[in-house]
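A single protein chain has been removed from this complex, and every other one stays in its place.
Note that the chains take the letters A and B in the order they are written out, and that residue 1 is the start of every chain.
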Amino acid sequence: MSDAAARRPRRSGLGLPTRHMVAGALFVLLAALPFIATAIGDPFLVVVFTRILVFAIAALSLDLILGYGALVSFGHAAYIGLGAYCVGILSRHGVTDLGVHLAAAIGLSAIFATVTGAIALRTRGVYFIMITLAFGQMAYFFFVSFAAYGGDDGMSLAQRSTVFGSDLLRDSTTLFYLTLAILVGFYVVASALVGSRFGRVISGTRENALRMQAIGFRPFRYQLVAFVIAGCMAAVAGVLLANQAMFVSPAYMSWHRSGELIVMVILGGIGTLIGGVVGAFVVLLLEEWLAVFTTHWRMGLGIVLILVVFFSPGGVSGLVQRLFGGNR
Amino acid sequence: MTNLLILQLLNGVQLGILLFLVAAGLTLIFGIMDFINIAHGVLYMVGAYLMATFVVITGNFWLALPVAMAAALLFGLLLEYTIFRRLYERSHLDQVLATFGLVMIVTEGVRMIWGSTPLSVPIPALLSGSIPLLGIIQYPVYRLAIIGTGLVVALGLYLVINHTRTGMLLRAGASNRPMVSALGVNVGQLFAFVFAFGAMLAAFAGAIVAPVLSVDSGMGASVLILTFVVIVIGGIGSIKGAFVAAILVGVVDTLGRSFGPILLQMVMDPSAASQTGRTLAPMLIYILMAVVLAVRPAGLFGGRPA
Partner (left out) sequence: MTPLLSVEKLHKAFGALKVTDDISLDARAGELHAIIGPNGAGKTTLVAQLSGQLHPDGGRILYDGQDITALDMAGRVQLGLARSFQITSVLPGFTVLENVALAVQARSGSSFRFFRSAAAEAGLNEPALDFLRQVGLEARTEVLARNLSHGEQRQLEIAVALATEPRLLLLDEPFAGTGRQDGAVLLSLLESLKRRLTIVLIEHDMHAVFRLADRVSVLVYGRIIATGTPADVRANPEVRAAYLGEEEAGVGA
């Protein structure tokens, strides 16, 4: 059974206008968060949510290829790491400008995604999953043994990225809004992308690659471009993560992280874009919540995963839909 | 220099043998069931922990090994019966998700039972010490025993796969799944057998490596990734491919780490060479994988195009 047939991402969740409304409402609510945090006297909330937004960006980018292209990439966290290391390494050498950091992160990720994607996309199914995982680990081990930049221990940043020489981002609220703005921007771009000519080729290939060739497309190059776009978006998330944590570590790109990104996309509802965002909230908040009860919270997450696979194909949005009889 | 080469070559082969034991079962699971199992590495880890436990309980390595294997086999059957059985017909994505969840559960379970301090298993007296090889080189007997055991298992697998009815079914199944059910074989039983057997092989690798490594809850993950590389290089479903690729990966990885910096010293100054070498060496096997894939997308011995 093909992945595409098993999960029917498009049209399986909430309808498109509803989805945009949910997204809009969520973004407005998030924009109000710093005020809420001040009101309830918990400024740390802004820091926590910046981190969640960063992973929401990464999950959104993964959904682009996983949900719309059925490309089960198990190495997506590598791009977060590449983005983060661009900040760390450049800052170490005195280049602190955010624009340069972003450009470097996007450029480097584009190269990495083009090379590894060109190899992985020649294969299908379990091969593709294993190869993306292996290349992700390659990047991970590279930085683990890169002693000049902290190796296994990672590296601390002396300061956040600067914007045209100003240290605007020192203020956590500003960083929060920047992250939110990028997430909203990426959501809008990704929504346009999946409905465009390009997006149709990507989801058409997910549905039936042979059929696409029989109408004159060569899917490989489109899939590769989508793979590169998703990688670059995740690298931007990495730049933001480095700024949020003021720390860069190979742990950002471990295969557990890649797995968690997949989990976010699935739990939130695959092939919906906003699902990745919701999934990031669900997973990270679930982690925080479970961690209150036990140091072995990962076991709880693991059990949730297996239960979701067994009982709720379609993830949380599928569950919501089944409970409330959705609008199929 | 030559001595070092021989020592490292042996270390590489030993790593390769372990990788082969883990990969053999996994490549069959991939090939026959078209099933992606992220959780195979935890079986290796569980094997090591079981071994550590039973060595303490029985006080005897040779008694502990079969008991640990029996326990691992039971554990494999349990997992097959409760979880994997429900996943065979599902999409790869579901399989990834559920087995990823299983990795978290088992890893945390191991930490809950055994704690997060690494355990160690003593080398049995019979196999302790070193023996001289080629004159002045000393090599630990236990490591030679690992190599020997692995070769025996590989030979046994070869005989089973090529000269028994079950083996014939496995080979047929790895290259053409519908055919196996057409032959009137109980596919459910075959799957359960392959899975439990693969689990036991992985656990066996974990058990015999326990005396030379520290037993910790992260050991499954690192071996899993290497195993994937082995399977991709060797070709899914091919035991022969898994063997060749495992030895190749073991040797390349080990030699790269020890000789990479030395070779680089010829073209750059020593401190830079040592750092660059240490950074690049871990990437060698992935580059090897990329090269193999570029030339043969189905792997060295993979019949079916990916």
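Note that in this section a residue touches a chain if its C-beta (ideal position, glycine included) is under 8 Å from a C-beta of that chain, and two chains touch if they have at least 3 such contacts.
From a predicted model like this one, the values you see are computed outputs, not experimental measurements.
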Chains still shown that are in contact with the chain withheld from the display: A
Which of A:Phe27, A:Tyr149 or A:Phe198 contacts the chain that the document leaves out: A:Phe198
Residue in contact with the excluded chain [from A:Thr18, A:Thr38, A:Gln159 or A:Gln213]: A:Gln213
For chain A, the residues touching the chain missing from this view: 4-5, 8, 10-11, 189, 192-193, 195-201, 203-204, 207-208, 210-218, 222, 225
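Convention: only the chains that are shown with their structure count from here on.
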Chain A-chain B separation of Cα centroids, rounded to whole Å: 31
For the chain B and chain A complex, residues of the former touching the latter: 30, 34-36, 38, 83, 86-87, 89-94, 96-98, 100-105, 107-109, 111-112, 221, 225, 228-229, 231-232, 236, 275, 278-283, 286, 289-290, 293-294, 297, 306
Residue numbers on chain A that touch chain B, as the complex places them: 1-3, 5-7, 66, 70, 72, 74, 116, 119, 122-131, 133-135, 137-138, 141-142, 144-148, 255-256, 259, 262-263, 266, 270, 296, 298-299, 301-306, 308-310, 313
